[in-house]
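The complex appears here minus one protein chain, its other protein chains still in place.
Should a chain be cited, it is by its letter among A and B, assigned in written order, with residues numbered from 1 in that chain.
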Amino acid sequence: MTQGLTRRSFLTYCTASAAVLGLGPFDLFKIRTALANPAAPKVVWIQGAGCSGCSISFLNLVSAAAPINAAAVLTDTIDLIFHPTLMWASGEQASGIVTKTINEDNYVLIVEGGAPTAFDGGACLPWSVNGVEVTFQQAVVSAAARATKVICVGTCACFGGMSAAGENPGGVKPISTAIGEPTINISGCPPHPDAIVWAIAQLLAGNPIDLDGDGRPKAIYGKTVHNECPRNRTKTGKDWANAVGVDNLCLELLGCRGPDTSAPCPTWQWNDKANWCVDANGNCIGCTEKTFPGPYKFHRTIS
Amino acid sequence: MTLGSTDRLQKQGRTRWRARQRILVLGLGNTLFSDDGVGVEIATHLRKKTRVGVFVTEVGTSILAAIPFLEWADRVLIIDSMRGGKAPGSIYYGAYGDVRPSFEERSVHERSISLAVDLSNRRLKAPEIHALGIEPASLELGASLSETLASRLPLYLEYAEKLIEAFRTQPHELPESKTRLARTTASAANLG
Partner (left out) sequence: MATTITIDPVTRIEGHLKVSISVDTVNGVQQIVDAWVGGTLFRGFERILLQRHPWDAQHVCQRICGVCPVSQGTAALLAMEQAGNVQPPPNGILLRNLIGAANFVDSHILSFYHLAIPDFINGPAMPPFQPAWTADKGTNKRADKTTTDALVKSYLAAMDIRRKAQSLGAIFGGRMPHPSALIPGGITTSVRPDRIKNFKQLLAEIQTFIDSVYLPDVDKLGKIFADYFDIGKGHGHLLAYGAFGSVDNDFSDAPLTPGFKKADSNTVALNTRAIAEHVTYSWYDDATQNLKPTDGETTAKYPKDNAYSWLKAPRYDGRPCEVGPLARMMITGDYTRGISVMDRHSARAQEAKKLTNSMVDWLAALDATAPNYTESAVPVSGRGEGLTEAPRGALGHWVAVENTKISRYQVVTPTCWNASPRDVSGLRGPMEEALIGAPISDMTQPVEALRVIHSFDPCTACAVHVMRPERSEAVAVLYDAGINR
C-alpha cells in the first residue's frame, strides 16, 4: 500500500448486507453521496473509563463483502481522525487534532468507556492541550457539543457498566448523563463489531435509527438472547442443564441471564462464528443491559 | 539567596517547576539530651558533602533562626527525634501536613516550626515540609547519642540521602507569591 490510497465507497458492503443492515436503495444512494462529499463527517473516537475491549472488538470486524475487515474500514470507508489506541499521531499533535476537529469540522463522536467524576474528574485525564491536563469529563462535554451524533460504544459508555459497578469508586457516569443529551447506545461488553459498524453505516446514510427505551437500536437489540437461543426449551423440548459443561441444554437454572438480555448473539454469534457465549456452555451474563453487571451473581450455585 | 539566571521556570502539565529544586535540610534537636540531638548529628554529617541546590543546616533548638531559610526553600526536610511507637532506632517519614498534629505531640521542637513558617513570608503557601524522624532510645542528659542510634548513623544518612535525591528529581508546584516575586525581579529571558 502506498500513500494516496483512494477511498472506495461503502457501497459494496452495504449492498451485500443490505438486508442485515436494514438499508434500502434510497439509503445506498445517500451513503454514496455522503462518502463522495469531501465534507463527509469524520469520526472521532475517544476513550474514558473502560478497558478498550470495545476497540479490540471493533478490530475483530469481518464481513463477506467490503469493507471486509477493520483494515478496510480504516483505509476505505471512514476518516477515523482520532482514536487513542490506533492513531499514529502522539502528544499534543494528537490532542491538537481532536481539539481542531471538535471546534471546526463535521464529525460523528464515538465514545468508549464511561465518564469518571471522582476527584473532580481527575480520575481520568485523557490528554493535555497546551500543557494543561484535560479531564475526561470536560473532554466528552466539549466533544459532544458540535457532534452530528454521539454513539456510545460499549456498556460502560452507554450505562456505566463494569467501570461504574459496585461502589463505583471512580464516580463513573454514562455518557448521556455526562453530556446531558441522549446518545445512540451500542451496548455490550464488548459490543459486537457488526453492531458498531452498522451504526456508523446508518449515520453516514443519514438514516434515523429507531431506538428502544434504553437508547439502543431496535434493529439490533430487539430480541432477547433467550427467545433466539437454539437451546430454548420451547424449541428443543429438552430439560434444563443441571451441571456445568453440558452441551445443548438450556442454562437458565445455572443462572443464564438470556431471558432478560436483548442482544443478537444467538444469530450473529462471535468472532467470525467461531463460537458464542452460550454455545461454549457459558452463562449469558447480560452484558448489553443497562443493569449490567448488577449486584446479582452470574452463576446460580448451591451456595 | 536570590533567584539566579540558572533558575528557569518551566511549565509541565498543571505544575510550574524549577529546573533545580531548592531543598532545605534542617537538623533539629538538643544535643545536650542524648538522642534528642540526633537530627543535629545527622545534619552535621550531611553537610560534609556539597550538593547543588541543597542547603543543610543544624538549627538545633533555635527554630526561629530557620526563617530566612524557609523563605528560600521549595522543599524542607526536617530531621529530628520522634516518638512513633516502634523500637528505638526506628525511622519514620511523613509529609508535614499529614504528621503535623502527631508531630507536635512528639517533638517539642515541632511546635516552633509551625511558628517559624507562620512568621515567614510563606504563610500563604508554605514550602513542602517533610519529616524524617528517629525513635530515641534515651532522652537523658548526655552529650552523645545512645549506642542504639549511633550504630545506625550510616543507615540514617543513607535514608536522608535517598530522600534528598528523590526531592531533587521530582518537579512540584511553585508557590504563587514566589512566582510573582520571580517575575518582577528576574529577567524575562530566564522565565517560561
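Definition applied: a residue touches a chain if its C-beta (ideal position, glycine included) is under 8 Å from a C-beta of that chain, and two chains touch if they have at least 3 such contacts.
Note that the structure is predicted; figures quoted are calculated from it, not measured.
Participant: Which displayed chains does the hidden chain touch?
Facilitator: Spelled out, the missing chain touches these shown chains: A, B.
Participant: Looking at B:D35, B:E58, B:D80 or B:E135, which residue reaches the missing chain?
Facilitator: Reading the full complex, the residue touching the unseen chain is B:E135.
Participant: Just one of A:A40, A:I102, A:A147 or A:M162 touches the chain that is missing; which is it?
Facilitator: Once the missing chain is taken into account, the touching residue is A:M162.
Participant: Just name the one of A:C189, A:L204, A:I220 or A:C250 that touches the chain not displayed here.
Facilitator: A:C189
Participant: Given that one chain is not shown, which residue among A:T85, A:N106, A:T148 or A:T267 touches it?
Facilitator: A:T85
Participant: Please identify, in ascending order, the residues of chain A that touch the omitted chain?
Facilitator: 1-5, 42, 47, 49-57, 59-62, 69-71, 74-75, 79-95, 97, 116, 118-119, 122-128, 131, 133, 161-163, 165-170, 172, 189-190, 243-245, 247, 270-272, 274-285, 287, 293, 295, 297-299, 301-303
Participant: In the full complex, which bits of chain B touch the chain not displayed? Write them out.
Facilitator: Residues in contact with the chain left out: 6, 8, 10, 12-13, 17, 19, 84, 86-95, 97-99, 102, 128, 133, 135, 148, 152, 155, 159, 162-163, 165-166, 169-172.
The definition used in the following text is that only the chains that are shown with their structure count from here on.
Participant: Give, as an integer number of Å, the spacing between the C-alpha centres of chain B and chain A.
Facilitator: A distance of 53 Å separates the two centres.
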